[in-house]
Structure formats: C-alpha cells, structure tokens
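Missing here is one protein chain; the remaining ones are kept as they sit in the complex.
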Amino acid sequence: MTAYLLKRLAIAIATLVLASIVVFAVLEVLPGDPARLMLGMNASADQVELLRNQMGLDAPLAWRYLHWASGLLSLDFGRSYTYSVPVIDLVRERLAVSLPLALIALALSTIIAIPIGLFSASRRGRVGDMVAMGAAQLGVAVPNFWFALMLIYVFAVWLHLVPAGGFPGWAAGAWPALKSLLLPAVALALPQAAILARVTRSALIEVLNEDYIRTARAKGLPYRAVLWRHALRNAMIPVLTILGLQFAFLLAGTIIIENVFYLPGLGRLVFQAITQRDLIVVESVVMLLVAAVIAVNLVVDLSYAVVDPRLRTRQ
Amino acid sequence: MTLHIEIPEDTFSGILAKAFRNTAFITGFIITALILAMAIVSYVWTPYDVTKLVIADKTQGSSLAHWFGTDHFGRDILSMIMVGARNSIAVALVAVGIGMGVGVPLGAFAAARGGLVDEALMRVNDLVFAFPALLSAIMITATFGPGAINAIIAIGIFNIPVFARVARAGALAIWPREFILAARAAGKSSTQITVEHVLPNIATLLLVQGTIQFALGILAEAGLSYLGLGAQPPMPSWGRMLFDAQTRMVVAPWMAIFPGMAIVITVLGLNLLGDGIADILDPKSRRQR
Partner (left out) sequence: MKLWKTLLATAVLAFATATSAFAARTDLVIGIPLEPPHLDPTAGAAAAIREVTYANVFEGLTRIGPNSEVLPDLAESWTVSDDGKVYIFKLHTGVKFHDGTDFSADDVKFSLDRARAENSINAQKQLFAAIDKVEVVDPATVKVTLAHPQGSFLYNMGWGDAVIVSPKSADTNKEKPIGTGPFKFESWAKGSSITLVKSDHYWGAPVFLEKAEFRIVPDAAAAVPALLSGDIQAFPFFDPDSVSQVKDDPRFKIVVGATEGETILSINNKKPPFDKLQVRQAISYALDRKAIIDGASAGLGLPIGSHMSPANKYYVDLTGLYPHNVNKAKELLKEAGLENGFKATLKLPPPSYARLGGEIIASELREVGINLEIIPVEWAQWLDQVFTKKDYDLTIVSHTEPNDIGIYSRKDYYFNYDNPTFNKIIADLDLTSDEAKRKELYAEAQKILADDAVVGFLYELPKVGVWDAKLQGWWENAPIPANDLTKVKWSE
C-alpha cells in the first residue's frame, strides 16, 4: 500500500513539473510584449527596453523559469505586471469569488441531482423516470453561457430580482455578495446536475441488480429501506468520483461564466491576464488550476485503492 | 425490462429491428439528420445572403420575411443559423477525427504493449488531462490567433486522451479473450491482432464515445466562439451570434434565443443518438439503462 501511495505521489509530482515546463514554454511564444502594452503608442523603443529591464523580461529563459518555479515552491508567485501587486494576493482575492461560486454550484448540483437520480432509479422505466431523464438529457445539451444569458434576461432584466452582473465584494455584506453569485451558480450547476443525476441513476440501478440487494429484498425489507440503507451508500463511490472531477471542472468552467457575469474571479483574472500579457499571472493561475486537477485525481485514485484493493496490484 | 424478447445479437436485421424500437435512437437520428440536412442545404440555398449587411433592417423581430428576426447588421438569423451549422459540424467533426486518429492507435498500442510503453503513454495522457480544456484552448488561440482552424486543433488535442483512454480500456478487456489467445497461438503479431481482432471489437465503444465527443465539440466550439476565439466573420458561428446578442438582450432577445436553441437541439440530438447506439449495440448498457 505504501509503495503504491508513493508511486502515485511521484507520478503526480512529475506531472506537475512537466506541466510547469509546458505552461512556461507556451507563454514564451505568446505574441505581444507586455512592456509595450503598458507604455502605449507614444513610447519610444528605449522606454520599452527600459521597462523590460525593470520587469526582468530580458533575463535568460532558463534563469527566468527556475526563478519562477522555485518561487512557486515557496508560494511566492511573483508580482503581476499589470497590477504590480504580488500574484498571490490577486489569487487570494479572486479565489474569494471563484471558490464560493464553485462550491455553491457544486452544492446546488448535488442537491438537485441526487434526489432526481434516486427518484428515477426507484421508478425505472416509468413515466416519472422518463420525464426526469428527458430533462437531464436536455440539461446536458444546454451550453451554460447561453443558459446564463437566458437567466439574466428573465431574472435581472425582466424581474429585477438579482443583479445582472458584477460583484459588490464580501465587504458589502454576505447577502448582496451571495445574491450576485446566485445566477452564475445556477448557470454552472444545471449541466453538472444533469450529468450527476444520470450517473446517480445508473450507479443505483447497477447496485440494485447486485445479489445482496436481492437478498435483502428477499428477506422482506421494504424497497425504500433497501434503496436508502444499502443501495445509495454503495452507489456513492462513482457519484463521489464524478463530484470530485466536477469540482476541478467547475473551477475552470468559471472562466466563461465569470465572463458572462463580470465576476472578478479566478477565471476572469486569467482571461484578462492573457489579453493583457500579464504572463506571470497566467502562469501562476494555470499552474494552480493544474495542481488542483492533479490533486483531485490523486485523491480519487487513492480512494479507489482503499475501496478496491485489487487495483493496487493491477498496475 | 425483464421480459425481453430474445433477438439474435449479431445479425444486421436484428440490430435494425432493435433500432426501430429504440426511441432515443430514432429521435436522435432524426434530429441529427435534420441538422445535417440544414447545413447541406445552406450550401445551395438560404433565405438571405449572410454576407450581405443591410444596416437599414437591423434588429427586427420575427416576421414573415425574417422568421427568426434579424441581427444588428440586418442579416437574417435563420440564414445565419443554417450556415453556422456548417461551421459547428465541421469543427466538431474534424476535432473528433483528430482525437480518434491519434488517440485510438495510441490507446490500442499501449494496451498491446503494456509495461513501460503503456505507463509512459498514460502519463502523457494524464498531463494533457491535467489542463482544464477550455483554459488551454484559450491559450492556444491566444498564441496562434483566433479562427476556426485553431479552434479545431484546440478541441482536437483534448479529444486525443479521451479516445486513448477508451481505446486502451476497451482493448485491455479484449486481450484476455479466447479468440485473441488463439490468434496469438497462430503466430500473429500484436499489431495484426490489434487491427484484425481488437479494433473491430471496440468499434462500438469508439462510435459511442465519438458521438459524445462530437456533441461536446459543438458545445466547446460555441464556447470558444462566444469568447471571440472561434470562426471569424463573415463566416457565421452560433457562439459568436450569442456574443453579439449579449449586448442587445433588452432590445433584441431573439438574437440570443434562436442560435442558443440551435446548439441545444443539435447537442441533444447527438446525445440521444449516442445513447441509442449504446443501447442497441451494448447489452451491458442496456441492462443499466
């Protein structure tokens, strides 16, 4: 077990290092000079050179990579070119929007999906199941940004119930802040809920077909009791896997949604940083997201191994 | 569900018979066929020329002349949706092609070889998987410039590990089977076995995954175009139509409603088709659903 754990960990770290090289290399070839962008149309070539020097952009490539990578290890992400504040501060500020958003979306999607999955599984093949699964099919097909537009139109433009975009900041109070995260969270959650409901349903059905469930039924336990006490618990493994994966996905999925709603989150930060050639911010945020995905994958892998010892030996 | 009439699994007519009784398949097939037909028709006929701007007719609502209204340049939205279908389909289809063309051989190879080769290929796979797809697509288009071709590449790259994983998992399940052992005993090389026995047996799996990725590709293309990174004007694209619509939601909501519905219907059709195929051809999944 320890050997397996160590191997997984080593692989995760190797992936992370490779990813950092890829990210750094890709951004090097990104066209456009951050110094020129900051100075604008009237600046002379000398001025641009001077600023490049001040920003440390003229140092050799390998040196800059090592400098950046070693900084990452000590959580020193460098300073943003455009905002000239430490990147870590920016990231912290933005996570205060993106993380709650992703968490609310995840919670919403779970709250919607699990009951629907249960409902559908318990009524497999009947009208209720077909309606629920039809709705889930539809939910999977809706692009979240279009759904967001429709939500804005109905709830913000027509009904004036929630703001159409922007974020007042947590300093403005918990309720106004949460209110402005509501529509984005719903827009993010719907397609995820649709996927999750389908997974829950099929996992439950799979479990319900297992022998021990039949035995439990044969012993005379009521169907509902079987469903809740045995089936759901066992079906949770694939459901939790999907949930874990979805969280990483949701963090990245905030890019589009945050752009639709003008939320100052991590996704919007990285999108703006790309257009503003704030390379150091792009590098750091991308690495952060990549690290999050790798960490989640690692946890999922390890929890599988805990549940199913056979997996440890197979690879 | 329990009282299933036994149908011979392998005959073509048997499969066809099942297909005709599968609602998901029929619905998905019809929708997909209609969208494809719409794209093809757009080559020879559209109600209006989508490259001609008629500023005087801008942002008109639905009417007999313009069923879905006009956009901010006075172009007919129905015509744009028809032509836009071409773009969506082409991008998603080629991206699936890239994913299959590269991913399937990789996955099959990894399964056939096993050991270090397998390990190495799967680690590269992990690396690609570790990048949130949309983020990398944005970086790719920021580097090489926005456009349909780069959108295809960006989406295609992320199809590769998906197909590699599916092909590998499928192949691994096939390899221990008796007919493979027999072929091995007959002295066939692993490449031969892969081509002759493994690939045909995982074709169903790949077909189903292909439809799913096709649908995802259409969504991804719409997302990239919405961010301004997909096909460029004058080529209409559904995602960019939604971007144009966003600033005009108050005065011209139809500019957002109809292209969005086109995306939903297309993706829905493809997903239903994929589910249907899986239902018909894969007995295991039939039991589950």
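Letters are used for the chains, namely A and B, taken in the order the chains are written, and counting of residues starts over at 1 for each.
By definition in this document, a residue touches a chain if its C-beta (ideal position, glycine included) is under 8 Å from a C-beta of that chain, and two chains touch if they have at least 3 such contacts.
Note that the coordinates shown come from a computational prediction; the quantities given were computed from them, not determined experimentally.
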{"item": "Sole contact to the chain not displayed, among A:Asp33, A:Asp58 or A:Glu210", "value": "A:Asp33"}
{"item": "Omitted-chain contact residue, chosen from A:Ser70, A:Thr215 or A:Thr275", "value": "A:Thr275"}
{"item": "Residue, one of A:Gln54, A:Ser70 or A:Thr215, that touches the chain absent here", "value": "A:Gln54"}
{"item": "Where the unshown chain meets chain B, residue by residue", "value": "51-53, 55, 58-59, 72-73, 142, 145-146, 228, 232-234, 246-251"}
{"item": "Chain not shown, touching residues in chain A", "value": "31-34, 36-44, 47, 50-51, 54, 82-85, 90, 93-94, 152, 156-157, 160, 163-169, 171, 261-262, 264-265, 268-269, 272, 275-277"}
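Just so we're on the same page, only the chains that are shown with their structure count from here on.
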{"item": "Contact footprint of chain A on chain B as seen in their complex", "value": "1, 123, 126-127, 129-135, 138-139, 142-143, 215, 219, 222-223, 226-227, 242, 245-246, 249-250, 253, 256-257, 260, 263-265, 267-268, 271-272, 275, 287-289"}
{"item": "Touching residues on chain A, where the partner in the complex is chain B", "value": "11, 14-16, 18-19, 22, 26-27, 29-31, 124-125, 137-138, 140-143, 145-146, 149-150, 152-153, 157, 202, 205-206, 209, 248-249, 251-253, 255-256, 259-260, 270-271, 274-275, 282, 286, 289-290, 293-294, 297"}
